[in-house]
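The excerpt is restricted to a subset of chains, each kept in its original location.
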């Protein structure tokens, strides 16, 4: 019999983020009033973050299978086969709200959490990426958030000892009260040594490992699912502090006991800590679990059962060990100076039972805790399609050269060096392509195999047309992997949206997922893991409803290179090489950075993605890299063609003489339009004819753009654009801004 | 005027620094250490002689920059 | 060459270092746990690798400098045998008193990871015989606290005795504040002890020993050590 130490009032139910209907469902399920600890457990298991109640029906439509997928969504991270008995384990996760409240620790613990997801599966992390969205540079909080988040990501990853090799940074006023921090980790394991969460065997000891439990982040999981009110800064929820040192020890200890064959099941304690991890271990294994909280190592005195079950203290794990190996495992953990305690056991009962100070405080059906979580088919309205903007109707205010220099120095296009120089991107000795290129390339052990990775999304496209925007995010990730010569294999997604209870936000989520599903299917680029972050909106005083972020479905893509020596980088390699453009150009200015940052208009339909053309174009480019014909490759994305060519010139110091634009497209639309599915590449002059013939045979548009050489980009009728000057434009803004300079 | 602002972690907030130091002191054979928490001090020299104004400015400095009041407490002393 | 790599909790470049030693010297180094009290018999070279020992939570390298194995390292150094500390290893050697001075926070207060240029000041030491004096090499740095300082007398002595082996420089070997990313006094990147058998340096030569990783400029340091020890044997 569970005694109620506290009467469960409607207010208490509401404070736990549960609706009256959800509470009724709980009463039906257990046939009595829950104890306060049980209520806390339901609130943790049934909140958006853990149950995916708003997104689940739509996530099911994502393609998750391919012959190389070993583990799709449903475990701590996705697993794909990369050949030679090796698997790549990866996932992305958001730590948005915590990073707004306390940017350094919020971002740091976000990195810590995703690293744990990866090494929990038996993989040694080999790289991290991150996708960051901040508010308007002019907003008074933005600098502080950028400084803190970047330092936090670096602070954790650098100390833990994983190279942070890539990511994204953007600024937009719609992130003013809700910056986004999406962290991705990639690890390596042997295909036959992957570890899962499902417990097996009755009467098996459940072991608690890692750091001690404190009152960190209680209500954190619920916080991550509740819309921010104007008083968010006053509430000051408990912030978790990251301890990368302990996590590094935890990594080494876990990998050591896994290698010694001690582990049956393992689950990290992430959001809603002990509750989620214990319930998942039992439910996935078809077993009950009994926990004795008196055995849990605590950092603070007089912790209640409620607090222990909901604490989000970091750097902790739960494991089921082979009983005969328990002592060996304990010795390893002690050697690394980590806590080790048997806190419970598996049972045949299918009940989740928790005892504290001799009293049973929880007795719940374990399977139903997860399975019976509400699933909502929330009403949604589709985002109306915006009108297509004709290039002829866009007035070109300034000459091309000046436009290029202006664009290169904008917050969204300028160099991110200031950010990634704060991340150790060379540790491990395997970073073949460092940040700054299309995709990072990290050698696998001694090579020659390597992994390519990237994180992409263009939120302004998603806002204008969620379906096309969702497609574009996937296509761009695929394109970035292709541009270094890799075979794209699979993605992880991190879906960041506003309040799903608003039909127009739900419409964005549904539209983006449809677009992602369509692109992933067409490109055979399945989704193997991911995360959803909703309620990213802020209600400002006097406003009826919240102001949501731009829909931001970040796509993390991973691909493989059989030999890292046969890959491409974006820098021009030599003078006198031909520059070609693969893919069709129409001069698409709707939602382009040109339109926004030069013309001051943020409107129109985003560029559509033709997935068949995408695939054809990419396959040709990858083949040209594989045959060592293409000497430099860069995909054409944000900012358009001239920006892409400038990036190739800046990376090398070599310029180019460019041909005039075609007469049937306005010059500004040709050079700055954001048509999709395109790559700029260079070839030795004697290779051009054969490539032209190949493209023609495959029905792929190919256009001669010019010839490399000199120290400037030159265009007929325009002043010279010195590579060194362009670099100056590109490199200056962010460091100057962070030093207090103009926004 | 001289002042000192002392910033310490709030109770209950994890202090990885303190824990690592605790362990190190024990293994160095320093007896009887039950716990260590690490904090910061800022020794500040101020122009002017108005104590009240100085205290207000220091409080402002602590709130805006020196302490992260989500996880830290601070104390301001004007020492002379 | 019989090399050992010390492993302190929180160290994270021990695998990079071990791989480089194996690549250049042809033999795997022994990995020695901080709680040991003895080095393997016949150790020629002790390497303290980079990382964040004990999270660098007190001062960089401070806790590791008091680990049991450090007594053995001290004895090893007192016998004139070789010790190399890189990054956190350099910080540990300073904290242990095996090298003078302190590594403070980088002048711009940020962690910096980038390739830097080092001017090799001398080639007549076991650590730099693989280079020419005045040669400029490109190697990565990755640290938040590499800003070397010591009191005036110590700096004068280091300079007077030619114990500064590496300085941050421009690509053509000029000493220039714009190329001194952490603000170290006299652009000091690496120093020797008085006896000339203990080197501490902030940059990571072990990360630049393969063309595939962008440069082999770090190789000379390890190749020189192998050569030195072979001749001595």
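A few notes on this one:
So that you can tell them apart, the chains are marked A, B and C in the order they are listed, and the count of residues begins at 1 in each.
Here is the rule we go by: contacts are C-beta pairs under 8 Å (C-beta built on N, C-alpha and C of every residue); 3 or more make two chains touch, one makes a residue touch a chain.
All values reported here derive from a predicted model rather than from experimental measurement.
Although the view holds one copy of each protein chain type, the assembly as a whole is A x1, B x2, C x1.
We adopt the following convention: only the chains that are shown with their structure count from here on.
Between chain A and chain B, the centres computed from C-alpha atoms are 36 Å apart. Separation between the centroids of chain B and chain C, computed from CA atoms only, is 34 Å. Residues of chain A in contact with two or more other chains: 243, 245-246, 337. Listed for chain B are residues 16, 20, each touching two or more other chains. Within the complex formed with chain C, the chain B residues making contact are 16-17, 20-21, 24, 27-28, 38. Listing the residues of chain A that touch chain B in their complex gives 101-102, 105, 211, 214-216, 236, 238-243, 245-246, 299-300, 313-314, 337. The residues of chain C lying in touch with chain B in their complex are 54-55, 57-58, 63, 66.
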